[in-house]
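Only one protein chain is missing from this complex, and each of the others stays in its spot.
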Amino acid sequence: MKKDTAIKVSLFLLFSILCLLILIPFYAVTIASFKPGEDLVRYGLNLRFDLNVMSFDNFIYLFTGEHAYFSWFFNSLFLTVVQVALTLFVSATVAYGFSAYEFKGKNFLFICVLLIMMVPFEILLLPLYTLTYNIGLMNSYSAIILPGIAGAATIFFFRQYLSGIPKEIIAAGRVDGASEYGIYMRLILPVMKPSFAAMAILNGMNSWNNFLWPFMVLSDANKYTLPIGLKTLLTPYGNNYDLLIVGSFFSILPIFILFVAFQKYFIDGMTAGAVKG
Amino acid sequence: MKRKWFITLLALMMTTALWGCSGKSSSSAGAGGETSVLEGGAGENATELSYWTFVELHGQHFEKMLQKWNQANPDRQIKLNVTVMPYDDMHNKLSIAVQTGVGAPDISDIELGKFPDFLKDTPQLVPLNDVIDPYRDTIVKSRIDIYSKDGQNYGIPTHVGASVAFYNTEILEEAGVDYKSIVTWEDFKQAGIKVYEKTGKYMGTADTSATWQLSQLLAQQGTDFTDDQGNPQINSEAMVKALTILKDLQDNNVIATIAGGQPDTEEAYGEFNAGNYATAFMPLWQMSRYTNYMPELSGKIALAPIPVIEKGMPRSVGGGGTGTVVTKTAKDIQLAKDFLAFAKLSEDANIEIWNTLGFDPVNMDIWSKKEVTHNPENAFVKYFQNNPFDVLNDIKDEIRMIKSTSASPTINNVLCTVTLNEIFEDGKDIKQALDDAQAQILQDLK
């Protein structure tokens, strides 16, 4: 028994140390958000806790200052909500099509779903870019939302989930005279609800943090999202570090709160792809 | 129960955020990435023009000039929609926008280093010769030439960018050095050795990510990065000589590399502000960096001509610059052109450029107007120990120029990311590094 306790204590110590290492950057940002940006530029990001230089000035500036932070924040929020809602609905619909029916070309199409997951998105950046330009979607949120609207990983997850739902529901629906679409809308969607949480979080997180593609597509500063906006603060031609750090801190906060509240779904969503390895 | 609590908190946070948002006003150009509409007292019928820049301060200058324009031209009033973006992103987006003809602003700033990219093939910019003509006699010709192709002037300059030395006299006095006695690089070296011995601080910077000092040293030798045809000549003897001088300074602890790679970066502002380096050799516009980002050095910085290799060599070169352009897709081209000339070339504009931005105006008549240049209320006059224009007028006839050719962006990129790092950080042989650079540049230009 003694030996077990020793193992327990040493394991706990090991993980506590690792955990501290992982949390250090968060701690550093939190501290830095109370320091003037100039301090940060001069000394770099560090752990010095010095009440003489720390103040709420940055937070006051964040909430009352003259800057575009909250327009980025709400653009991000808006885009995330719309993107998640559309992606979930469309992907669930597609997944239902795959799971409920046998039809010609089904296997081929499903291989296509897997193919999408196999090619790094970055390779498609340029042709997508010229395509977006040619169909006149530059600088619009549609250009950001549309390519991901039938997300491969999301479809895959939903199909997996739907395979666990008894086919009798569909049969019963048909007996009651519901149309194919009525069955999906009225009978299946409600049953799928629990699986939406994990995917909403996975997609929401990706959307909230999405950077490269929106950055390439958007040129109107009024449409910038949070990551793009924060990136624009990284220029030597303006005293922006005050806002940058407090803004970064504040951008983590909503995810942090969501994470603490819906931890289980986060973890389910992240590992969804791996379960079937 | 616990979850509900969190959701409430989240909702609360979002609401707070909303409240913060509504408090935002749109009267002036703010931090990066923001669009703000400058009204400038314009009436309802004003034409709205869009303007992109990578320097927040330029927006402030335009705001002042807009007010004057709208007063003077009640029938041609303008609202200016200013977007501030980071340097790289703004130029990338502008380049794509003018090439595709979609989404370009009416007016835009283009930095000198990027300008040649916009002059390739058929420039998608509007020639500005007719609006420049009325002012042509009063402004420095070379500053127009750098934004021109085949006799067409595409950009309106902001400043001369005469290079000067910025000395931190506090450090120099501690080491018993008088900056006024520094005439040649040898003098500078001796002074620097003294400073390092006495204070442990470096006299200057070995720049790895900019070519200000190199341009200065090349201009002194009467040469350039490119030959008369505009072809790169990076491994020229003058280049070897310039870098040998700098390397020798580094070996003697007179200069050292700086965080950020050159004086005009946020990291370097911090280093200078903390008094770790005594000198910067920069174009005059660096003044505004001092007043904005290095408040602790107020009253300690003196301006002087740059040291030369041999007495009698020209002591300055125009450095950096921003050409403001009108795009071919502009809403009202004539209006945009007229406003631009008014806002950047008129005498009023040039006085404002000095007052707001702290730049050396391209209209040299201003340089001798004492009431403007020596105005005791001026923030720049207050900050520096001696009057900037005393130095400027001293070197007035010695300001050389470095050509801007289609090879320039590539040359700049190779020198600032590879070559200078190899020489100052890794101690690579100078001739070898320059030969490699020349080969790389030729390969890239193919």
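Which chain is which? They are A and B, in the order written, and residues in each are numbered from 1.
Please note the rule applied: a residue touches a chain if its C-beta (ideal position, glycine included) is under 8 Å from a C-beta of that chain, and two chains touch if they have at least 3 such contacts.
Keep this in mind: contacts and distances are computed from a predicted model.
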Among "Cytochrome c1", "Glycyl-radical enzyme activating protein", "Sugar ABC transporter permease" or "NADH-quinone oxidoreductase subunit A", UniProt-listed name of the chain not shown: "Sugar ABC transporter permease"
Of A:Val53, A:Ala85, A:Leu131 or A:Ala172, the residue in touch with the unshown chain: A:Leu131
Sole contact to the chain not displayed, among A:Tyr141, A:Phe157, A:Phe196 or A:Phe266: A:Phe266
Sites on subunit B contacted by the missing partner chain, in the whole complex: 88, 92, 95-96, 99-101, 208-209, 257, 259, 261, 267, 270-271, 413, 416-418, 421-422, 425, 440, 443, 446
Touching residues on subunit A - with respect to the absent chain: 4, 7-8, 11-12, 14-15, 18-19, 22-26, 28-29, 32, 40, 42-48, 90, 93-94, 96-98, 100-101, 103, 106, 109, 112-113, 115-116, 118-131, 133, 146-147, 149-150, 155, 179-181, 184, 205, 208-209, 211-212, 216, 226-228, 230-231, 234, 244, 248, 251-252, 255-256, 259, 263, 266-267, 270-271, 273-275, 277
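By our rule, only the chains that are shown with their structure count from here on.
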In the complex with subunit B, residue positions of subunit A that touch it: 38, 41-43, 62-64, 66-74, 77, 133, 136, 138-139, 215, 219-222, 224, 228-229, 231-241, 243, 253-254, 257-258, 260-262
Touching residues on subunit B, where the partner in the complex is subunit A: 2-3, 6-7, 9-10, 13-14, 16-21, 23-25, 27-28, 30-35, 54-57, 83-87, 89, 93, 97, 100, 102-103, 264-267, 269-271, 273-274, 292-293
